[in-house]
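One structure is given here, and the rest of the page talks about it.
Missing here is one protein chain; the remaining ones are kept as they sit in the complex.
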Amino acid sequence: MPRVLHPGPEAPGWRRRLHEVVFEADTPAGRRFDLLLLLLILASVGVVAAESVPELRAAHGPLFRKVEWLFTGLFTVEYVLRLVSLRRPARWARSLFGVVDLLAVLPTYLALFLPGAQTLLVLRALRLLRIFRVLKLAEFLAEAAVLRTALVASRRKILVFLGAILVLVLLLGSLMYLVEGEANGFVSIPTSIYWAIVTLTTVGYGDLAPQTAVGRILASLIMLMGYGILAVPTGIVTSELMSARSKIPTTQACPDCGAEGHDADARHCKYCGQRL
Amino acid sequence: MPRVLHPGPEAPGWRRRLHEVVFEADTPAGRRFDLLLLLLILASVGVVAAESVPELRAAHGPLFRKVEWLFTGLFTVEYVLRLVSLRRPARWARSLFGVVDLLAVLPTYLALFLPGAQTLLVLRALRLLRIFRVLKLAEFLAEAAVLRTALVASRRKILVFLGAILVLVLLLGSLMYLVEGEANGFVSIPTSIYWAIVTLTTVGYGDLAPQTAVGRILASLIMLMGYGILAVPTGIVTSELMSARSKIPTTQACPDCGAEGHDADARHCKYCGQRL
Amino acid sequence: MPRVLHPGPEAPGWRRRLHEVVFEADTPAGRRFDLLLLLLILASVGVVAAESVPELRAAHGPLFRKVEWLFTGLFTVEYVLRLVSLRRPARWARSLFGVVDLLAVLPTYLALFLPGAQTLLVLRALRLLRIFRVLKLAEFLAEAAVLRTALVASRRKILVFLGAILVLVLLLGSLMYLVEGEANGFVSIPTSIYWAIVTLTTVGYGDLAPQTAVGRILASLIMLMGYGILAVPTGIVTSELMSARSKIPTTQACPDCGAEGHDADARHCKYCGQRL
Partner (left out) sequence: MPRVLHPGPEAPGWRRRLHEVVFEADTPAGRRFDLLLLLLILASVGVVAAESVPELRAAHGPLFRKVEWLFTGLFTVEYVLRLVSLRRPARWARSLFGVVDLLAVLPTYLALFLPGAQTLLVLRALRLLRIFRVLKLAEFLAEAAVLRTALVASRRKILVFLGAILVLVLLLGSLMYLVEGEANGFVSIPTSIYWAIVTLTTVGYGDLAPQTAVGRILASLIMLMGYGILAVPTGIVTSELMSARSKIPTTQACPDCGAEGHDADARHCKYCGQRL
C-alpha cells in the first residue's frame, strides 16, 4: 500500500478519521479493522470453497447464495468507503490492492447477467494477500525484515540457480523422451520436461515413471542430482539469513575499546565494562 | 511436569519416598521407575497396534485381551500411587499428564459397558509424550536446551512463513480448480487445496495429478516454488541453532546484579559492567 | 570458451570485428549478439518440443518443417561465421562448444538422407549451455563466483558422501530383493536398487512399494535415514557458501610476489609478508 495515499491536509475530520480506520494499520482502530477484515475474507473464501464441494452445494445451495450476497455487500461497502476516504480515489483503484478489491466483489454482480460467473469468486482468495499488511504489525516487523532482507539478497543467486535448473530440465526431459519414448507414457518433450521437474523436485507423483533399464538408470542419476541440487537454495538462503541477522541487530561500538557485536539489550560493553 | 507438585513438608516418610520414585527423574530410583514405565508404555502401545492387525486379532484375540487387562491393571495402580503421593491430587489429575494418564486406562473399563470402546486404547500412545521427561536426564539436557532455544527463537519467523504458505496454497488450489476442473479429479476447492499442499511439500502421492497442459505448467511452477520455499524454514532453524549454540554455554550469573544470559566470550556483565 | 581462441594480431579488421561480435561477451555488440542467439536457441528448442506433441504435429506439420529449416539456416550461417573469424578454426571445431554447435544443425541435413534423424534435433537443447556464457555478464559475475567457489570446495565432501550413498543403496536394494521378492514387484536386484534410490531421495513414485510387514519396516528405516542423510549435502554446501562469501571479495594480487587469494581483512601477503 503506497504511503502517498492519504486524504490530504485539507480533508474534513470525518474523512481523516475514516482513512485512519480503513487504511492505517498502526492505530488501534485501524488494527482492529484490519483484523476483522481478514477474518471476513477468510470466512468468505471458506464459503466459496465449501460451495465448490458438490455434496454441500446440493444440500445448502440457497444458503450459500445468501451468504455470498452478504459478503459481497460488506465488501462493496468497504470498497466504497476506501474510495471516499481518499483524495485521489482513481489512483488507488488502479493500484494492485484496488484492482484485487474490485475483483473480489465483481463476480457476484456479473453472475446476475452471466450465469456461472460466480466461479470467479475464487479470485477472492487474492484478498488474502492483505495478510502481509497485518503482518506488518509491530511484533512481526523485525522478523519479516530479516526474512525479506535475506530473500532480496539471495535474489540473484537464486536466479542463476533457476537458470541452471531450467537448462538441466530441458536437457534431461529431451533425453528421456528419446530413451523411454511414447510407448512408456513419455508422449512428447513437454510431457518429459514435466516429468523431469516432478522428479528433480522429489515430488514424484508416479503418473509417469521410467520403465526401461536405461530410463531407470538415467532417472536415478536425476534423483541423486536433485538431492544434491536441493542443497544449493537452502545453502543460499541460510547464508543470507545469517548475514541478515548480523546486520539488523545493534552494531554500536564501545566508546572505550571499540569492540562491536553487543546484544540489543546490552547497556555495558561486555569486554571492558564501559557504559555504551 | 510442574515443580509445584510435591507431597508437602509435613508428609509422612513413605509418601515422600513414593513421590520421589513416581515423580522425580533425578534420583536413581526415580530414573529406574521412569525407564521401566516407558518400556511398559511402549509394550502396551505395541500390543494395541498388534491387536489392530486383523490376522493377529483372529489368531490371538483372547491373549491380547488378557495382556490388555494386565497393562490396564498396572497403569491403574500407577495412577492411584501418583494420586496418593501428592498433597493436592486433584490439581495433578486436571493437568495435561494427569488427563493423559487417565485416558490410558479408561477405555478398557468403558469397554465393559460400551463394546468397541477399547479402540480408544490407541490414545495410550499419548503416554509416550512421557519420553520427553526421560530425555530431561542429565546427558541430554544441553542438547535439548539448544534445540528448544532455537525452535522458540524461530517461532515468529516460522509463523510469518506459515502464513505466507497458507495464502499461497489457497490461491494455487483455487487456481488449479479453475484450470483442471472436476473432470480431472479436482472435484472441489478443498480437494485442490489438499493437492496444492501435497505438491508444495514435495510429498506427491499421485492420487491427484494435473492432466491438462496448462495445469502441468502451473504444477511445475508450484513444484519449483516449493523447492525454493523449502529452503526458508531450514535457513531459519539453522541460523537460530547456530545463534543458540554460541549463547547457551555460559549460564554464569553476574556477581553484582545477578543477571544471566552472558555470551561465552563476555568478560564484563553487559547490564552493569561488573567484571564476571 | 578458451581465451586462446582469437583471430591473431595480423588478422584483417573485419575479421577482428567479426570475432568481437560472435565470440566476446564484454563488448556491447558481443553482448547483444549473445542475447539474441540465446533467444533464437530457446525458440528453436521450443519448436522442437512443440513438434513432438502428436496433436500439434498433425495440425501444423509443414509449418514446423519450414521453421526448422529457417533455424537450421541461421545456425549454419552462425557456425560458418565462427569458423571464419578464427585463426585456427579446426581447434575450436573440436572443442565442446564447437561440437555442440555442429550437432545443433547436423540432424536437419541428415534427415534428407535418413528419415527420422531429425528426432536428434532435441540435441539442440545442449546449446542452452550457452546460457552460462551470458550469465558471465558483469552483474552476475560475483554471485556465480560465490556459488562456483562453494561447489568446487564441497566437491570432495560430496564425493565421499555419494560413495556412502552408493554403498547404502546397493546394500538396501539387495536386502529388499531378498525380503520382498519377485511376487511384490521387486523382480531383480537392479530394480530393487532403483527402488532404494527412489525412496532414499524421497521422490517416491509408488510404482514399486513394499507389501510385506518386514519390507515396510525396512522401508521406514530407509526413509528416516534418507531424511537425516538429506541434511548432509545441505550442511556441506551451506558451510562452504558461508566460507566462500567471506573469501571472495578481494582478488588483489601481492605487489611483491604476485600471489592471489588473500582474505578480505588481510593487510599483508600471507606468502611473503609484503604489505598489500
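Here are a few things to note about the model shown:
By written order: A, B and C. Residues from 1 in each chain.
The definition used in the following text is that contacts are C-beta pairs under 8 Å (C-beta built on N, C-alpha and C of every residue); 3 or more make two chains touch, one makes a residue touch a chain.
Note that this is a predicted model, so its numbers are computed, not measured.
Among the chains on display, the ones the left-out chain touches in the entire complex are A, B, C. Looking at chain A, the residues touching the absent chain are 202-206, 234, 238. Chain B meets the missing chain through residues 45, 48-50, 52-54, 119, 122-123, 125-126, 128-129, 131-132, 135, 139-140, 143-144, 146-147, 150-151, 158, 162, 165, 190-191, 193-194, 197-198, 201-207, 230, 233-234, 236-238, 240-242, 245.
Residues of chain C that touch the chain left out of the display are 156-157, 159-161, 163-164, 166-167, 170-171, 174-175, 177-178, 182, 187-190, 193, 199, 202-206, 209, 213, 216, 219-220, 223-224, 226-228, 230-232, 234-236, 238-239, 242-243, 262-263, 265-275.
The rule is simple: only the chains that are shown with their structure count from here on.
Where chain A touches chain B, under half of the residue numbers in use are shared by the two copies, so each contributes mostly different positions. A separation of 43 Å divides the Cα centre of chain B from that of chain C. Here the CA centre of chain A is 31 Å from the CA centre of chain C.
Centroid to centroid, with C-alpha atoms defining each point, chain A and chain B lie 29 Å apart.
In chain C, the residues that reach two or more other chains under the touch definition are 202-206, 234, 238.
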